[in-house]
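A single protein chain has been removed from this complex, and every other one stays in its place.
Lettered A and B in written order, each chain numbered from 1.
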Amino acid sequence: MIRFEELTATAGAVTLLDRLSLTIAAGPPTVVIGPNGAGKTTLLRIAMGLLQPTSGRIVRAGDPRRAIVFQRPTMLRRTTAANVRYASFGADRTRELLALVGLEHAADRAARRLSSGEQQRLALARALAREPAILFLDEPTASLDPASTKAMEDVIRTVSQRGIKVVMSTHDLGEARRLAGEVVLLHRGRLVEAAAAACFFDAPGTAEARKFIAGELLV
Amino acid sequence: MPENLSALDLVLTGDPALFAIVRLALIVSLSAVLLAALVGVPLGAAIALSSFRGRDAVIVFLNAMMGLPPVVIGLMVYLALSRSGPLGSWGLLFTPQAMVIAQTILVTPIIAALARQTIEDLWLEYRDELTAMEVGPLRRLATLVWDARFSLITALLAGFGRAAAEVGAVIIVGGNIEGFTRTMTTAIALETSKGNLPLAIGLGLVLIAIVLAVNALAWALRRAAERLAG
Partner (left out) sequence: MIGRLVLVVAVLTIGGPALAQDKSIVVASTTSTQDSGLFGHLLPRFKARTGIDAKVVALGTGQALDTGRRGDADVVFVHARSEEEKFVAGGFGVKRYPVMYNDLVLIGPRSDPGRVGKSKDIVEALRVLKARTLPFISRGDRSGTHLAELKLWKEAGIEPAAGKGGWYKSIGQGMGAALNTASAAEAYVLADRGTWLSFRNKGDLAILVQGDKRLFNQYGVILVNPVKHPHVKKAQGQQFIDWLISPEGQGAIAGYKIDGQPLFFPNADDPNA
């Protein structure tokens, strides 16, 4: 669906992505992992089209509709339902989407007064209202408690099963194991390894991947 | 207005002259604020969302205009509306409409400057989301104005405060005509010049009470609405 060729992104003297080439295909979720500063967020933003790479090429086959949930999503100063309705593309599926993320009960509450777990799920419903073919999720559970994390992961699984391609980042290996069909490991802006999840965890192909799985690749 | 009465007596007895003065002051200042909002809010929002050469200069200009002395604006409007001025044929000098025009000019920069700041702050918050949702420029502007509406009330109140408190502009273009263009502030100026300081202070207290009431009302409105929309 999306192919990156020799992507490089810099901000001032800092290199965020370094000649990264990768193909993302339809199927179960692609999970981008790596320590802080590896370039996960930059990759998602470039894939979404919010950032332009310094050099390199992005090929989007058939220009699939895209949506994103940011790591710290901003709720519009409206009700929960109004947030979803605002983002709606085509038919209004607000009720259905709120039901999907388990927020029907909060439809008429001010979105900014929801808990952070609820806000994250609302952001997901809002992104789905865009009717995307590809959905980018930037660390969707980073700030959530275990119960909220579970709820979020359940929704992600459902979404993926409905045929939407999920591309998400996380620094949580457990989450990667639970959700990933394919794993992409980034380190210091470079692609270290991209493999099917089972292969990656059972037989990592690089020293960095082994260290990361062992919890020793910190920066 | 009988002069041997205290302002409190006037309030308690519901003095019709005092009532007319308060009513005119409110109509003039509120009309000016609403007209200024219709111009100032979209203007402030447009500046907040655009980037062009000289944008900083425009912002500095707007901020400086917030401090423009009312008497200067009064004089400019007077010269424009005078029968010998470019808009003399309108015949508006020494009418409440002239006062509304002067106060609108007085208040628009305040509302535009504060709206610009408010909307720019909200834009920083919303930018990623709205860009990701591929929201076009016009809808973007409307969204920001709508979602900032409760914060913008503060800008309108600042404008109302300046309009309700000023005397320099309305006395020049309105003429302080009894029963026609006399407002709270021009009445206070007149009573002071007559040495009737107790009545002047009393009227001042009435003015403070009214401004306080308008602010309290707006604040209560904002609170109630915020609970609904966050």
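Worth pointing out:
Rule of thumb we're sticking to: a residue touches a chain if its C-beta (ideal position, glycine included) is under 8 Å from a C-beta of that chain, and two chains touch if they have at least 3 such contacts.
Not measured: the values here are computed from a predicted model.
By the touch rule given at the top, the unshown chain touches B in the complete complex.
The chain not shown here is touched by just one of B:Pro109, B:Gly159 or B:Gly175, and that residue is B:Gly175. Residue-wise, the contact with the chain that is not shown comes from B:Gln97, picked out of B:Gln97, B:Gln117, B:Ser151 or B:Thr183. Within the set B:Ser82, B:Thr131 or B:Thr154, the residue that contacts the chain not displayed is B:Ser82.
Residue B:Leu35 is the one among B:Val22, B:Leu35 or B:Leu144 that touches the chain missing from this view.
Although one chain is not drawn, its touching partners on subunit B can still be listed: residues 3, 27, 30-31, 34-35, 38, 82-85, 88, 91-97, 100, 175-178, 180-181, 190, 192-198.
Note that in this section only the chains that are shown with their structure count from here on.
Between subunit A and subunit B the centroid-to-centroid distance comes to 48 Å (mean Cα coordinates, whole Å). Here subunit B touches subunit A in the complex through residues 125-126, 128-129, 131-133, 143, 147-148, 150, 226-230, going by the rule given at the top. By the touch criterion stated above, subunit A contacts subunit B in their complex at residues 48, 50, 67-68, 70, 73-79, 86-87, 110-113, 130.
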